[in-house]
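Note that one protein chain of the assembly has been removed; the remaining protein chains are unaltered in position.
And now, chain A:
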């Protein structure tokens, strides 16, 4: 368009205005779709992110590495003090380890005596954190494992120490983990010594809030928080963190996971718990074949033929 055509003044402006109005309408429709049918919109988003982001993996990894190196460099300044501190901690940990091993042995003996069968051990898939959410008010990370690796929506993600979040949004090669600190995150938890139930609600700060605590007086700072397994959201008894009292007087949780420096995450392969809805389902064998008049020959034939071929 190096020079203006003669007709442009007449048609150009109304056409442009129409185009602008059309664009606005499309964008508003997209926003309404996002609001009304959120799961579908988020699936579209997951699919698009799945197409775009893994292409930049080659660039993301080294830049992230360089950034972490610079962050670490600040730590080198006080390497001596840190070393001393770690030595002291190691001494304490050795004592604890001895106690833990003895307790574990005792526990195993007791379980054996009582013929207790624990739920099958949780297995996990480990993924690398590719990106974070990119927006200052969303707390989520993108992992480099997805539906191709068997990841499903709703599974729990942990780092080595504690719960980090849950899978929300799975693409073929990527999966998004909604962190516990995100404003949309709600997780049912148990407060450990008292056994009280509560909901851990994120609010984009680094320490999520405990909501719906029955008797806040029974709860003290320092109490341990584990997942309760209510509602089948997460497997029970995953370590979450410790209670602290926030500056605003609310009960908050300091997460045991180091949520500022997530590198590798374990996604727990959660089995769908068998739902006991009626009384007989667990005890009876699989339902017997259908009672009634036999199925007409013509319909049953292809199956039989296939079976004969297969045999």
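Following the convention adopted for this analysis, a contact is a pair of C-beta atoms (placed from the backbone, for glycine too) under 8 Å apart; a residue touches a chain by one contact, two chains touch by 3 or more; residues count from 1.
Keep in mind that, in the parts below, contacts and distances are computed from a predicted model.
Looking at the choices "Integral membrane protein", "YbdD/YjiX family protein", "Rieske domain-containing protein" or "Rod shape-determining protein MreD", the name in the UniProt record of the chain not drawn here is "Rod shape-determining protein MreD". For the chain left out of this panel, the touching residue among A:20, A:86 or A:161 is A:20. Touching the omitted chain from chain A are residues 1-4, 12-13, 16, 19-20, 23-24, 27-31, 33-35, 41, 44-45, 48-49, 52-53, 56, 59-60, 63-64, 67-68, 71, 129-141, 164, 179-181, 183-184, 203-206, 255, 259-260, 262.
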